[in-house]
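A single protein chain has been removed from this complex, and every other one stays in its place.
The block that comes next holds chain A.
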């Protein structure tokens, strides 16, 4: 009778097989025990160029390629290791100071043990991804050593040993092995192998075992520019000490445990949502939760409980007697906490007396009125599910700096005021206060303890002097998370080898011509803003024998050059959009493509993706055709040039005639769109005029609308709509579309009420058509701008349009509210928007020009793409606006002008004025009205603010006022901005 013996014992290779056993819990709370095999081997190279033995056994991939050895033969030294050294950081080091490792000045030749990578992945995915990209960068020389798979460095967990201790031991063993291994290389200068850790216990054990080991701070001190780098290490240990010292001295209420929050949310007792801070009052936040139609209000520091704008938090609704109206008062952080001392944490209470006073007045006001119905539910934060902290741009608050710190190199605690007003002041410890004063700096938040009034952060990078063009532009790009670094080599490698000499092949049998229509004979032209280099679109029209017109929209064929999933495509999908600043353009695609090879420049042949319709003279579509093509644009017009040409009756050439045809058709198309209920919205848009030599801003102009602009717009809309229908038909589950949700009626409540009270006008919002009509009725015969003002305000009540993947929504939800179109996508600007590029690929697959690429039909992938481009798109818009605002400020520098403005918003202690001439809005506080702050009576029912005492004025909503506009450096944000003073009311 044979017996089944345990096979492992009889195996001669038993020593090389191990297993990894761990327990994991699933989302549903089930606990699983996982057993995995681990094969131990001896051919994992050390990857040091000094080593002679490892290359012999180095592995190769299926095509026989070897991985090059990365660690330098002559690594940099420090004061303790003049012979050079390799670094082995532990998980803790990466968790606390990833910024440090990304420095250019130090931290080269780093060995990352596999166990550290694993631990990091479990602790923080973003940090893991940053580390992975470091290992891919050639010049940083990071090497992942798979210590768990190497026989000599594998360690088994001992009885009673915690996982962390075991992992630390594994790191130490790796260090020891490396030291021994390198010693055997017979190199002249054997580099030292140095472990970096912030874990005291680990360091102690390392010293016992005779391994070189330092804490991050100790190590950085040995480097040349150590002092600067020192600031980038968060003081984890120090903070622990503080905590130990005063355990009971907590300023904020404790967070609920995760399980308590989860059960609470499940039972509907607690609510989960994204925390948003009011732009006018830093002590008021709001949170939208699915359970309530209106946002919950979170008032006061204690209730906000350490949440920062953007965090995913859990809140508890407060009892009804604590419900309040949303604030009608402006509360700015700097005005109230101006004199706080960054060192003093033991301030009497979390809510300072001043803050309390500010809030008190709120409460008084609510109580004085008996309109209980107005009170909105309030809530308090009981826990944070996910922090949404990023890096923040800001500057050091001059007033928080002590005199001694300005001279010495002593470590000092200062406040950093972030550029984004919604972010609280960040406490920062630094030794370089003197150098950093007056500079734009980049900081991150590390933690926010219960015992600390403000979050604690560390310094990352210095961007340059405040108000220099370079620093401000970079600050802006960082603040809106725009990828602005030059394209890496891997991306540039994807460009055509011919460079600028690339031409459309002459031979029509060339593979590039496959399935392309030859449209070179058509009279095509492009119409764009002045100086436009990335020409996405071109148009043509010609009469057909049957009296109809053929109209073609030709879009740059970017998808011919950018193939799915190569490095360039990946980079473009991350950037998602080009960003236009006043003086700078951050491209989505490398210049060569964007401004040359793809750009539909005049007089040269270019590949294009064409949409060609047959339109009746009434602009009804008879048929639509999509095809890849080759075109030759006859002329690149600016809007102004085109307009002049159309208006000039002496021009009777075919090209001009075709533009006139297009113009006539576009007007009919527009009328149709408006009849269907498309909204014509408005935003205060201005253009900054720059001096051509120095590119200093000299003047601000409001944008003029020309018919030619609306011509191009109409045909782009038509192309987008046609394409949307076609790709949806081909890919009902995965078409990339753009929708604009109908705004909830409550969004318009306030505006409708304001109009009713102040002007006796009705705003109906049942449908986009009704809204469009009622907006048309909102006119003030005496004031032509009034209508625009209302449109601007209405625009702000809308939802933002978003990209989505068709499978994620039901068909009725596809609707584009603003354009009153059932289905819509973006197709016409593939050079500057990634969504268009995806639409191009889908359309190419739909017309069977090329096989369907998996990336354009994988729903999961497309959803991720949509999510990213939605965020990037928004950020790009914000960055563009911020850039204009900055330059408007610069253009006004040193000037003082009087302009007309309109009151847009009114508070009990101030009001917001919009000046259309500059497209800016600014807050005028009561205390700005006169030397002594006047008394004020605010009537919320009629939106009227009447002041008395030092100055008597009566300010009403929508009122036209005369203001004096000057520039002023904003203390809080360090931005040069405009300051308005009320001259008179009309």
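In this text, a contact is a pair of C-beta atoms (placed from the backbone, for glycine too) under 8 Å apart; a residue touches a chain by one contact, two chains touch by 3 or more; residues count from 1.
Note that contacts and distances are computed from a predicted model.
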item: From "Origin recognition complex subunit 3", "S1 motif domain-containing protein", "3' exoribonuclease family, domain 1-domain-containing protein" or "Protein ECERIFERUM 7", the hidden chain's UniProt protein name; value: "3' exoribonuclease family, domain 1-domain-containing protein"
item: Of A:117, A:318, A:727 or A:805, the one touching the omitted chain in the full complex; value: A:117
item: Selected from A:641, A:858 or A:966 as touching the chain missing from the view; value: A:858
item: Touching residue (missing chain; options A:40, A:492 or A:923); value: A:40
item: Positions on chain A where the hidden chain makes contact; value: 1-2, 4, 7, 11, 13, 17, 20, 22, 24, 30, 32-41, 44, 59-63, 67, 114, 117-118, 121-122, 135, 144-146, 148-149, 564-565, 853-855, 858, 861
